[in-house]
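I have placed the structure first, in the form of structure tokens, so that the comments after it can refer back to it.
Removed: one protein chain of the complex. Kept in place: all other protein chains.
As written, the chains take the letters A, B and C, and residue 1 is the first residue of each chain.
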Amino acid sequence: MQGNKKELMDRLKRVEGQIRGIQKMIEEDRYCIDVLYQVSASRAALKKLGMQMVRNHTRACVANAIRQEHGDEAIDELMQFLDKFVD
Amino acid sequence: MQGNKKELMDRLKRVEGQIRGIQKMIEEDRYCIDVLYQVSASRAALKKLGMQMVRNHTRACVANAIRQEHGDEAIDELMQFLDKFVD
Amino acid sequence: MQGNKKELMDRLKRVEGQIRGIQKMIEEDRYCIDVLYQVSASRAALKKLGMQMVRNHTRACVANAIRQEHGDEAIDELMQFLDKFVD
Partner (left out) sequence: MQGNKKELMDRLKRVEGQIRGIQKMIEEDRYCIDVLYQVSASRAALKKLGMQMVRNHTRACVANAIRQEHGDEAIDELMQFLDKFVD
């Protein structure tokens, strides 16, 4: 779990850097389409990070819930989130 | 399962009807934005249908795989699909 | 415009065929993940078709509106649609 935590933190720090980079681009009046591609890249990085977390959550929490015969609630909770995230 | 199958078939027939409706709109030279909203509605219906199938699949196949201690493959297969579908 | 109309109709007929293919897969009880990839492919085809229509609409209707100095309404209408479609 700790190794995984470190990986998520690293990814988040990278996204934070991207967001600061976008601010710099706007301050420097860079061409809007170039800025937009950076916005798109940050969104893609957050999606990848989110899917990584969904995978970990399913392998750990949802799988445990299923083994303890209360899987349906865990699956519904995850699906409700994915409905929002698939967006 | 059969009830579920019927529900999926009904949803798919409705999407098929939507697609035919869009063809009619194009033949009648309807305003592009109006047509586009119908395209968007069909995509939304397919997303809802897909999420319904993901939920059923997780509750049935993935849950079984987890109980039989080969859950990781089933979860990876599902995540690989979701990566594509979250789009 | 007619050539373009024909291309859109052909794309829509292909999507209609995909939707009927998915119904057949469900009737034959095919593996859910295989069916889901077909659902995903139909959504992708509708997105591509929609983006094609957005491009045509922008080149024709929006560009005309801009030339006639009432571009802002046309752009707002398009953006309102894209907000829904980027989804």
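Rule of thumb we're sticking to: a contact is a pair of C-beta atoms (placed from the backbone, for glycine too) under 8 Å apart; a residue touches a chain by one contact, two chains touch by 3 or more.
Just so you know, these numbers come straight off a predicted model, no measurement behind them.
**Student:** Quick one: jot down which shown chains the absent chain touches.
**Tutor:** The chain that is not shown is in contact with A, C.
**Student:** For chain C, enumerate the residues touching the unshown chain of the complex.
**Tutor:** 47, 51, 54-55, 58-59, 62-63, 66-67, 71-72, 75-76, 78-79, 82-83, 85-87
**Student:** Using the touch rule from the top, list residues of chain A that touch the missing partner.
**Tutor:** 5, 8-9, 12-13, 15-16, 19-20, 22-23, 26-27, 32-33, 35-37, 39-40, 42-44, 46-47, 49-50, 53-54, 56-57, 61, 77-78, 81, 84-85, 87
Methods note: only the chains that are shown with their structure count from here on.
**Student:** Which whole number of Å gives the spacing of the CA centres of chain A and chain C?
**Tutor:** Centre-to-centre distance between chain A and chain C: 27 Å.
**Student:** Could you list the positions in chain C whose residues touch two or more of the other chains?
**Tutor:** Answer for chain C, listing residues that touch two or more other chains: 87.
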